[in-house]
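Handing you this structure, nothing more for now.
Excluded from the complex is one protein chain; the other protein chains are retained at their positions.
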Amino acid sequence: MADQEFHHTNADVDVHAMGEMHEHPTWKQYKWVALILTLITALEVFIYYTSFKDSPLFAPVLLVMSAVKFAIVVMFYMHLKYDHKLFRALFTGPLIIAMSTLAALLFVFGKFSGR
Amino acid sequence: MATAVASHAHPPTSTGLDHRKIAIWAFIGSECMLFASLISTYLIYKGRSVVGPFPHEACNPPVCATHLNPILNIPVTSFSTFVLLMSSLAMVLALAAVENKGKPGYSGILGSSKFWLFATIVMGATFLGCQAYEFTSFVHEGLTIRTNLFGSSFFTLTGFHGAHVTAGVLWLCTLLAIDFKRGLGPKDTLIVDICALYWHFVDVVWIAIFTLVYLIK
Amino acid sequence: MATAAVGVPYTVADDYANSGLWSWLTTVDHKRIGVLYMYTALFWFGCGGLEAEIMRWQLKGPNGHVVTAEMFNQLFTMHGTTMIFLVVMPLSAAFFNFLIPLQIGARDVAFPRLNAFSYWVYLFGSLFMNTSWLVGQAPNGGWFGYAPLTALQYSPGLNIDFWMLGLQILGVSSLAAAFNFITTIINMRAPGMNLMRMPMFTWMAFIVQFLLVLAFPVITIALVFLQFDRFFGTNFYMMTAGADPLLWQHLFWIFGHPEVYILILPAFGLVSEILPTFSRKPIFGYPVMVYSGILIAFLGFGVWAHHMFAVGMGPIADSVFAVTTMLIAIPTGVKIFNWIFTMWGGNLRFTVAMKYAISLVALFTIGGISGVMHASPPADLQQTDTYFIVAHFHYVLVAGSMMGLSGGIYYYFPKITGRMLSEKIGNWQFWLTFIGVNLTFMPMHWSGLYGMPRRVYTYDAGQGWEIFNQMSTAGALIQALAAFVGLYNIIKSRKSGEIAGNDPWGAPSLEWSIPSPPPDYNFAVIPTVTSRYPLWDVKSPELTTDVPHSRVGDEHNTIAIGGKTVGSFQDSMAAGTPEGGLNPNARQASTKVSLKTAEQLGIPMPYPTIKPLFVALFMVLMFASLLLIHVNKETMGLVAVLTFATAMTFSLYLWLTSPLEPSH
Partner (left out) sequence: MNFLSRLRRPGTRKAGVVALTVAFAALLAACGQDHPDSIFHNRTDVNRDVDYLFKLLIGAGTGVFIFVETILIVALVKFRKRPGQPEPKHVHGNTTLEIMWTVIPALILGVIAVPTVRTIFKTQAAARADALQVEVYGHQWWWEFRYPQYTMTGANGKVDTVVTANELYLPIGKTVNFTLRSRDVIHSFWVPALSGKRDVVSNHTNYLWYTPDSTTEAVFNGACVEYCGTSHANMRFKAFTVTQADFDSWIEHQKLASVDLMPPPAPVAPAAGTPAKPGAPAVTAKPATTPAMAAAAATPAPVVQAGFVMFPREKMPVSTVPQTPYPEKLKFDDGLLANGNAAAGEKIVNTNMCIACHTIRGNPMMQAVLGPNLTHVATRTTIGAGLYPNDAQHLARWVKNAPSMKPGIIMPTFGIGEYDPVTLKGIVKTGFTDAQVSDIVAYLQTLK
């Protein structure tokens, strides 16, 4: 709303974080990110078609890979890495609660005890 | 929620940030819980259907009247996943184009916000197209939202995501319309940024869904 | 006491009618919206209470036949739903709306029109849910509507449809409001109002908004499943399809337990405002109070299954949830003790507001302790679904939430209306309530432990439950009496109450530095805050000397009154605070000084607008039209849904494309 030029030192949240976003990821970074995402996705689909599919490591490996993708997109495309730390709190807090709730649910429904 | 209008009489915001950006991040936070509930439901009901078709396993008599193949179509979905990822790239480039309008290096088609917005819309639409194809083929193979627990939870989960994508596409269309009407410039960075954040979030949700629903058995 | 320019009508920034119905329908003023919330919630409190009274009358003796079984089931379902979703939450929302901007030194909330939207959705949603009484099919599945009883197979009527659609609608209202307040509190604090200087109520409100934002999506999804099951024949709760009824229970309580803290934290916040004022002493251990609040909210997401100890989750899950549940007692206890030590060494004035606050401290403890008793699964198996539970949650909800909120009403009524509530009548109401509540809910501990199940419309003679039920019924009647006394007090004082003035209580926080009722722009000049207790710094520094929280030398444009540094409050007092008032106990009427309007001060005020009301109306109608599907009018239903959807989108478009306020 108001023009962002002005700020006061006694606002609680760190004051260096002024205008919407400073030092942005650049074109180059964007394209690198896109490349990495593509590669990971390709790898995911690839191992799905290999015999690795039946190994006990399959699920964990996939989870790690998608977690990486998730993180990159959030950090660079949503520029959380560069943005006001407040946003990091607003996003990661709920994310943590959501994930632990999901895990807890799967546990109480015996999804981890191979029922 | 474009309610705020700049005015000298308004005191500066405590954080120097714009209301709308804080609101959208809070909204995204709450969306995390929404999709967490949907995904957990899908996983909880996975393998509990009493009749086929099933996601990864074939279904044979007596469980099913006739033989039914595993239903998930990995190739198509991998393609649509890829498209959605690329739409995120287009989105950031659109944002960059708006932000640096007129700056050196932002001339020509690759520097035009209209082009990248349009590209994002097209890719989003493509994704929806794939989903429509997927859904119809499932129905033909005998899986509807009423068939079994898998059908109910699968269609609801992916349907909810699809609805989010649709909303995103419409939102992008309004931006494109504005861009054609009066041109989006650096001063509009914020409204584009907000839409972009939403779009990327919908993308990351799909990253999770693709792995948890389609790839993992 | 000069009544001259006091109780000034709300001045508005434009030439819309500044009072009368239209101005209320179109208002975007957070204070007026707060007032609307308050009276609507009080009205529903009357209805929810009436439902309770009928239940109590039925249960006053064995084999009662005041109402039928079916009616009774509808009564307790609607009583629970009403009291939680239509009374306590909106009453808290009333205070969020009225107080948050005033306490943080803002002119309004971040999204004024969204704020109006939230209220209208709540109003229409609550009306929708209660129209079920008119068609004789009120919800009858219990307030947590366990599957599969709510499935079409076992509940073919419209009862459950009213319930699930109603909750869905109310969810929209709460979520919209929550995003609004989060933004407001993060982003609209006056200069110097850093987080650790925020009044305790604003802090608790802040926490509650996050609980809302995280808890409501879960029940939204659970309800969506139910809607799909009932309208489109999906299988989420369809036992024949192999569904698991515990899915609903888990989803509901993942929402449900955070919900109970959504219900209590605002009351905690109000008490934390009232106790310091009437003890003439700052809150004891401010930081601890803040952190314990955050901790309660956080832990609140990890305990939901304590409502499900009887469903057979297995020993491990039972143990885990038992322990996490018990942990919550610690931060809550911290609050209790901090409140007691706020009073300790103080200088206590037993106003009605203070009495309510004190009885929250005294009585919530009882409910909390019985809560800890439930937290032990083997023991809970002997308690769950008996009146022992009913006793627990009424002690925390009635003696907790409701008493805290009642205290809040007595405390803030002067600020809201410009007039004091009568202390004389108020004392009657308080003592009747205090006696009534204990007489109603204390015996329920015994009837529960002596084996009386809850949700029974009748019970047999000779079980030794009679005496307790008679006491409960008597108590309920006393509570009704008390409520009427309170109602009378409100009506009377609204007209002829004593003039309040800016700061009738000698309170420390910003909202008391401006006239009562505040002008629509709240602060003529946004104050610069230099301490946790700005007004005390001004009026009775001896209370806040050597207080670490006030950064001396931070003041901008300081001005001295009576040789005392006043910080920059002089500016906000341009809005019409009289001089003097250095003795905080002396009540100051805002004499002579007549209020400047927003234009005179050059403050841009948002235009009043009817559009949010229409968006809300069409949205509720859209949901309501789904009912047609169940009276076998599918096509008609779909047409209606689409019509209202388009109407909604259109009015939303008008809303978004019309400017919020005169731009410069």
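Residue numbering begins at 1 within each chain, and the chains themselves are lettered A, B and C in the order written.
To be clear about the criterion, contacts are C-beta pairs under 8 Å (C-beta built on N, C-alpha and C of every residue); 3 or more make two chains touch, one makes a residue touch a chain.
Keep in mind it's a predicted model, so treat the numbers as computed, not measured.
K.L.:
Using the contact definition given at the top, list the shown chains touched by the missing chain.
P.N.:
Counted over the whole complex, the chain not pictured touches C.
K.L.:
One chain is left out of this view; which of C:25, C:50, C:127 or C:239 touches it in the full complex?
P.N.:
With C:25, C:50, C:127 or C:239 as choices, the missing chain is touched by C:239.
K.L.:
Which of C:56, C:189 or C:281 touches the chain that is not shown?
P.N.:
Within the whole complex, the residue contacting the unshown chain is C:281.
K.L.:
Given the contact definition stated above, which residue among C:456, C:628 or C:654 touches the chain not shown here?
P.N.:
In the full complex, the listed residue that touches the missing chain is C:456.
K.L.:
Identify the residue among C:149, C:195 or C:628 that touches the chain left out of the display.
P.N.:
Residue touching the absent chain, from the options given: C:149.
K.L.:
Would you indicate which residue among C:196, C:369 or C:631 is in contact with the undisplayed chain?
P.N.:
Answer from the full complex: C:369 touches the omitted chain.
K.L.:
Need a quick check: the contact residues on subunit C for the chain that isn't drawn.
P.N.:
Considering the whole complex, subunit C reaches the absent chain at 62-63, 68-70, 73, 141-142, 146, 148-149, 154, 239, 242-246, 279-282, 284-288, 310-312, 314-315, 318-319, 322-323, 326-327, 329-330, 333-334, 336-338, 340-341, 343-350, 358, 361-362, 365-366, 369-370, 372-373, 376-382, 384-386, 427-428, 431, 434-435, 438-439, 442-443, 446, 449-464, 467-468, 471, 478, 540, 542-548.
Going forward, only the chains that are shown with their structure count from here on.
K.L.:
Looking only at which chains touch which, which shape fits best: line, ring, star, complete or other?
P.N.:
Shape of the chain contacts: complete, all pairs touching.
K.L.:
So what's the Cα centroid distance for subunit A and subunit C, whole Å?
P.N.:
Computed from C-alpha means, the inter-chain centre distance equals 35 Å.
K.L.:
Residue numbers in subunit B touching 2 or more other chains?
P.N.:
4-8, 10-11, 13-15, 17, 19, 22, 26, 29-30, 33, 36, 44
K.L.:
Of all the residues in subunit C, which ones touch at least 2 other chains?
P.N.:
In subunit C, residues 186, 189, 191, 213-214, 218, 244, 254 touch at least two other chains, as defined above.
K.L.:
Mind pulling up the subunit B residues that touch subunit A in the complex?
P.N.:
4-8, 10-19, 21-22, 25-26, 28-30, 32-33, 35-36, 39-40, 43-44, 74, 78, 81-82, 85-86, 88-89, 91-93, 96, 99, 105, 189-190, 193, 196-197, 200-201, 203-204, 207-208, 210-212, 215-217
K.L.:
Quick check: in the complex, which residue numbers of subunit C touch subunit B?
P.N.:
110-114, 175, 178-180, 182-183, 186-191, 193, 213-218, 220-222, 224-225, 228, 232-236, 241-244, 247, 251, 254, 526, 602-604, 656, 659-661, 663-664
K.L.:
Using the touch definition up top, name the residues of subunit A that touch subunit B in the complex.
P.N.:
By the definition above, subunit A touches subunit B via 1-4, 6-8, 11-13, 15, 17-21, 24-25, 27, 30-31, 33-34, 37-38, 41, 44-45, 48, 53, 58-59, 62-63, 65-66, 69-70, 73-74, 76-78, 84, 86-87, 90-91, 93-95, 97-99, 101-102, 105-106, 109, 111.
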